[in-house]
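Here the complex is missing a single protein chain, while all its other protein chains stay put.
Take a look at chain A:
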């Protein structure tokens, strides 16, 4: 039996489609990532799975229980960390944790070993009000609160949004270590670079799943040549490359352009060609695809562009 099983879930808000025919499975002890931009429908799916919303169509099971009829069972078993910081800002760290332990019928001491690695980092501030914590510490506290009752499935809705880079890394290290305690984790994030840290990911956009696979195999399957092209006049180069016959797609990517070519060619040849065409400072290098490239390529396809 899988930790989470989603079968053809659809959900509409009035006229807008939030989710369209979503299906996937999360195994026990798996760290499953839901990757997509804001407004893709991630939070809606989380709320359906945590029994807070009803789907219009389809079925879903969490820990073997059906999300509509057996919602009470699910509410006892899962840990949920909503997208927005949702603890009591006017209670101290310790008071928050002990409150959530009590309402789940347990105590901090009983499950301390489960949260120890996370909680030790905020324990020095346990008398501080939650509202006065930094963003990273707030998320650690929220995770501790979601874990304190030893859930079988953990739902983390964008846990690293608004958190600094160091804390984000720490947070993901914690998630990796939780996996070893056989807790299934469904985590959503808009940060593509976090995708590779998951066991399996689903790319989601505008309520539809683009692809489900392990992140490494997704990257391996990306078989077109990919180049990073760097110049001072990025915009001019972008317009220039769009007109080239070999260009499959070209998109701005940080401070350079990522060019997917439909022909096999070497980086050196491309660089020479572009230099001769007036971009004297251009530097071209062949690169390995990232999840973001995969995502953009897939979302390109579904939008019907070339």
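Here is the rule we use: a contact is a pair of C-beta atoms (placed from the backbone, for glycine too) under 8 Å apart; a residue touches a chain by one contact, two chains touch by 3 or more; residues count from 1.
Everything that follows uses one rule, which is that contacts and distances are computed from a predicted model.
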(request) Quick one: find the hidden chain's UniProt protein name among "ABC transporter permease", "Cytochrome c domain-containing protein", "assimilatory sulfite reductase (ferredoxin)" or "Small integral membrane protein". (result) "ABC transporter permease"
(request) Have a look at A:1, A:103 or A:166 and name the one touching the chain we're not showing. (result) A:103
(message) For a quick check of understanding: of A:8, A:86 or A:302, which residue touches the chain that isn't displayed?
(response) A:86
(request) Go through chain A and note every residue touching the omitted chain. (result) 47, 50-54, 71-72, 75-76, 78, 80, 82, 84-91, 95, 98-100, 102-105, 145
